[in-house]
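All protein chains but one are shown at their positions in the complex.
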Amino acid sequence: MSNGTIAIAEKSFYEVSTNKHSGILSWLLTTDHKRIGIMYLVTIAFFFLVGATIGLFMRLELLTPGRTIMGAQTYNTLFTLHGVIMIFLFIIPGLPAIFGNFFLPIQIGARDVAFPRLNLLSYYIYVIGAILVLVSLFIPGGPIDTGWTFYIPYSIRTGTNVSMAIFAAFVLGFSSILTGINFVTTVHRLRAPGMTWFKMPLFVWATYATAWIQIIATPVIGITILLVIIERVFGVGIFDPALGGDPILYQHMFWIYSHPAVYIMILPAMGVVSEIITTFSRRTIFGYVPIAMSSLAIAFVGYLVWAHHMFVSGMSDTATWIFSLLTFIVALPSGVKIFNWVATMYKGSIDPQVPFLWVMNFIFLFSIGGLSGLVLGSLATDVHVTDTYFVVAHFHYVMFGGTGTIFFGAMHYWFPKMFGRMYNKKFATISVITFFIGFNMLYFPKFIMGYMGMPRRYYDYLPKFAPLQEVSTIGSWILVGTIFFITGYLLYALRNGPKASGNPWGGVTLEWHIPSPPPTENFEEIPTITHEPYDFSQLKEMEYDK
Amino acid sequence: MTNSHQAAAAIPHVHRDDVGARMGMWLFLFTEVLLFGGLFLAYSVYRYDYHEQFRLAAMDLDTGIGTLNTLILLTSSLTVALSIAAIQKKNKFLAMAMISFTLLLALFFMINKYFEWSGHIAEGLYPKSPELLNMKNGEIIFYGLYYVMTGLHGLHVLVGMAVLSFMLVFIAKDKITFDNYVKLENAGLYWHLVDLIWIFLFPLFYLIH
Partner (left out) sequence: MEHEKHEHKAHHPGYGIYILVWMGLLALTSITVTVAGIDLGAYTLFVALLIAAIKSGLVINIFMHIKFDEPIFKVFLSLSGFTLFVIFLLTFFDVIYR
């Protein structure tokens, strides 16, 4: 924006509805991208807490060897549910649906997404999918026990409610596709005048790349799931080896989506990291174009590495080394990002506020996760640690330590903008520290146990693992305690926190030029963009705290 | 927008972007292409594995019905394209006639499909049938893919018919006019996609010899 004046007091989107209704209907029937973002936040946060609680129970079962609080079948159900809820209901939609919806239009200077009604529809499709997951738990047959990967042939043979649970995943995928279509069209069609491609904030680039993966990859899991359902219901021969099917083909088709899906999870998080690092370093990003392009490169190369989940499945040796090579290539664009972030901080005037601390947390945890991924990407070491706790530790460091951490980082960064209130910064700082301690206590021992041979998905273990399992379980108490503590002080701040100004952090992207919380139409006048996205010379003309 | 923001705050601003609407539709079509792409991938892997058995199993399919349905769908694609050309030339009657004709052709396609499927079922070739389970693995898979792929395609034909019926109503009520016809264009795009998929299904199932 050419000048940084904050608009005179205008009514926020909480006070002005986009439809003729008031009260709850003004929310349920809204087409405002900000209200839809908030509705996603409430729903997704709920499922995150459910998933975390399930995880807590799983760890409790593993506190002592043998049966502690549940039997094997219950444990099978719980790890499946933990996976399905965390992946399909929390981490895939999490950042794009909440923060992408809320901030993508604002950051490109638009009043809404390209298809606002479609946006509301994808929210309801998400809710339907979530309800189907819950219903599948309680109808006769019992909750699904296949693990979140639904591998053939067990998923066609088991009597549990596989069909309904995976149909829920199909529905959730549909919601994800519609969100992706919406975001790609929005970025192409609704950028404000002067907002050229290389003036877009990096969160927009990351969300744009994510949206493409959502469009191109999700349909493949859609058809795979439909095939499993058709096979279960009608007995049509597609994957079942007894009828001549090929279970490895199922694994290919499953991972053709589910590997790119991990980039759906991590790319928006990387976008948020770029935003937070620049804001708190008061310095333009180092290597804007490489970071933007590396998002697209990750989206693309990330599409070519799916079969590294299948090195021991019995696929051909030619395929294993090709996929191993491609897997190492995908580390390059991720490395480009990390180096550019660090270079941005160099000689910046760093202001270590809470969101910045979350990013530090992210860089540490994600680096461990990423580097342990190289162990799994090399063929020889992978054979040793496949299906052990090592894998579990790896993807929790990447997914939870990466995306999960940034979910909290983004929450703390944008909370004052979304709700117009500030949280208790002392509590928030303590939470970052206890999160870090709890996280590493919970997951780091799993690297060691995995290396020693502890297999994943078992409710029992050999006595030699007992000390490490105990540390891990105690870590889960600290971690889940921290999560509930964060939820508590954020909820408290909603009503009782001090009022936040339009720009509490001194950010310069467009969302910091408008009041907190934003007015319904976002901008009084669509801005004309003249500055680079992270040009902090604008701060001189803007009002901001300190 | 300078003075209108108070008004705009209460009423959602009307914003029309035909290119954006078509872009959204194309992106949706890509998801359809990849959805069927997964099926084509399964088909190609199994055809590679069971080359000879696929050839044997395909002998039972009637090339005549397949060809007839191809001609029907190609013609229906033409009529949809013509209806868009007609609405651009402000010829409302021709546009409606062409859409109605498309619906008729789609109905023929489905009737053919119905007789074709009931023929197979009468022969005892349906999932889990004793007849089919006695056959070789490759033939079971062939019929599995045949039912799923043509079935899913048929489902798309039905959805396309529903969409085109709405378009017919919209044209009749002048909601689609010569200067605002992006809905019809998008419906047409969807219909052409249904045709495109059949263009590939046809040689893969009916022309193996």
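Read from first to last, the chains carry the letters A and B; within each, the first residue is number 1.
We take it that a residue touches a chain if its C-beta (ideal position, glycine included) is under 8 Å from a C-beta of that chain, and two chains touch if they have at least 3 such contacts.
This one's a predicted model, so the numbers in the text were calculated from it and none came from an experiment.
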Touching residue (missing chain; options A:Ile152, A:Val171 or A:Ile216) = A:Ile216
Have a look at B:Ile65, B:Leu78 or B:Met110 and name the one touching the chain we're not showing.
-> B:Leu78
Using the touch definition up top, pick the residue from B:Thr63, B:Asn137 or B:Ser165 that touches the left-out chain.
-> B:Thr63
Residue numbers in chain B that touch the chain omitted from display = 17-19, 22-23, 26-27, 30, 33-34, 37, 41, 44-45, 48-49, 63, 67, 70-71, 74-75, 77-78, 80-82, 84-86, 88, 185, 188-189, 192, 195-196, 199-200, 202-204, 207-209
Extract the touching residues of chain A with respect to the undisplayed chain.
-> 188, 212, 216, 220, 248-249, 252, 256, 303-304, 306-307, 314-319, 322-323
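Going forward, only the chains that are shown with their structure count from here on.
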Centre to centre, by mean C-alpha position, how many angstrom separate chain A and chain B?
-> 34
Could you pull out which chain B residues touch chain A in their complex?
-> 1-2, 5, 8-10, 12-13, 15, 17, 19-20, 23-24, 27-28, 30-39, 41-42, 45-46, 49-50, 127-128, 133, 136-138, 140-141, 143-145, 147-148, 152
As the complex stands, chain A meets chain B at residues 11, 16, 18-19, 31, 111, 114-116, 118, 177, 180-182, 184-185, 188-190, 215-220, 222-224, 226-227, 230, 234-238, 243-246, 249, 252-253, 256, 519-521, 524-526
